[in-house]
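I am attaching a structure below and will ask some questions about it afterwards.
A single protein chain has been omitted; all remaining protein chains appear in their positions.
Our next item is chain A:
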Amino acid sequence: MTNIVLFPILIPFFFAIVLLFFKENIIVQRILVSLGLALSLVSSIFLAYIVHTDGIQTVNLGSWAAPYGISMVSDAFSALLVTTTLIVTFFVVIYSFYAIDEGRERNYYYPAILFMITGINGAFTTGDIFNMFVFFEVLLMASYVLIVLGGEKRQLRESIKYMLVNVVSSALFVITVAYLYSIVGTLNMADISVKIAEVDQPGIITVIGILFLIVFGIKGAIFPLYFWLPSAYAAPPIPILTLFGALLTKVGIYSITRTYTLFFVHDVGYTHMWLMGLSLLTIVVGCIGALAYFDLKQIIIYNIVIAVGVILYGVSLMDDFAMAGSVYYIVHDMLIKAALFLLIGIIIFVTGTSNLREISGLMKQYPGLGWVYLIAAFGLAGIPPLSGFIGKLLIVQGSFNAGHWIGAIAVLLSSLVVLLSVIRIFLYAFWGEPKETKPINRMQYKKMMIPTTLLVILSVVYGVGTEWFMPLITDSKDVLLDPSLYIDAVFKE
């Protein structure tokens, strides 16, 4: 069972290929896609268990020894992210059964999602920098298809911009890998780390570090590279927006975290100062955006930007508490953002608009939706028993330990802004005089509520039962702060 590392990548890939043969048969597609995701979810939970009990798992493809072949490495951090990705995708796909129109389902909607999951899980698991580029392209190509699927005017307009930004950043990725290859002469990430330590980080390595920050910053939407995100994410339908918002930026964050804890750890004063400054500015612009809009989608989209800033700020501190906080927060954010986008989708479904000014008094008609939304909103802001609390607590604690009280205060203030922005949705949409809404299919509303509520419950469990998840988070933090654990695991054979 040494190949267990590959299962969460190969199972979605296999099912995506099989799905291509059932274009017209929607029932078969739905059964196969949920079966495929359930199987990969089981395998990823098993993988997380193995990683927790036996330590970091590595597979050398084709049995070529470590620096010469491609290694797939699954440490606690990547196992955790892979599992969360599959959980989120599973619920979003169930939600899509009721929220996506038949035309999209007939035109390779589910295969595209599975190909995107293949790319995301591959990027989380790979131990080779060029292989990471390839997996990025796999997930980006699928995301291009998903963002334009349906071909509405607005989708066409925004998807071409999304594509252009990502094509440029991919070219930059290739360029950066070429520079790195000319310095260290290897592509295996563990080997790169060893070689960089041997040459003792000359100036050119710092330049490459900043180039990587730019490349992954475009994918992960940090300031000032987030400009493409708000309009691009608002174009596709809600389930696709949910997948993008919950998963795609997290791949960028993961890559920054991995490179900045494995490669560029010898001149931390310079590279991590940039990361810290930019992540704090990311929080600021996210806060401004979250307060500026009266559009349901835009408010939550800018909340993604805030979360990116908070997580990367925790990473940049290179501190025990803050790193654990970031690992905790990234999983929390994937779950809660998915839940919030799905809830927004239901509000848009029952009212037919995403303009907050045109919605009011939903509490009388849809009390369930209102209360679930309130819990999710409190979870996002980090009210104590819920899941947003522990992550931010640890990041703030690490920040005070390092003496960066400005950052700690910025993170705390951003929580207030997050709370204000999501509670404003609650006040405008659910309180006040009920407005006349068009009659909707109550059955469909209930079916859409089920996966959404389950996701919110899961995020509550994640917050209340932090103790259960803490061992995995501590493992992740240890590997991130001590690259030798990662290197030894890759070169063990």
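FYI, contacts are C-beta pairs under 8 Å (C-beta built on N, C-alpha and C of every residue); 3 or more make two chains touch, one makes a residue touch a chain; residues count from 1.
Following the convention adopted for this analysis, contacts and distances are computed from a predicted model.
Colleague: There's a gap in the complex where one chain should be. From "Cobalt transporter atp-binding subunit", "2-oxoisovalerate dehydrogenase subunit alpha", "Phenylacetate-CoA oxygenase subunit PaaI" or "Na(+)/H(+) antiporter subunit C", what does UniProt name that chain?
Modeller: "Na(+)/H(+) antiporter subunit C"
Colleague: In the whole complex, not just what's shown, which of A:F22, A:F46 or A:Y179 touches the removed chain?
Modeller: The missing chain is touched by A:Y179.
Colleague: Looking at A:T89, A:T242 or A:S354, which residue reaches the missing chain?
Modeller: Residue touching the chain left out of view: A:S354.
Colleague: Based on the whole complex, identify which of A:R154, A:K364 or A:K446 touches the chain you can't see.
Modeller: Considering the complete complex, A:R154 is the one touching the chain left out.
Colleague: Among A:L39, A:V134, A:L211 or A:I383, which residue is in touch with the absent chain?
Modeller: Checking the options A:L39, A:V134, A:L211 or A:I383, the one contacting the hidden chain is A:V134.
Colleague: Contact with the hidden chain only, please: which chain A residues?
Modeller: On the chain A side, contact with the omitted chain comes from 130, 133-134, 137, 141, 144, 148, 151, 153-154, 156-161, 163-164, 167-168, 170-171, 174-175, 177-179, 181-182, 187, 231, 293-295, 298, 353-355.
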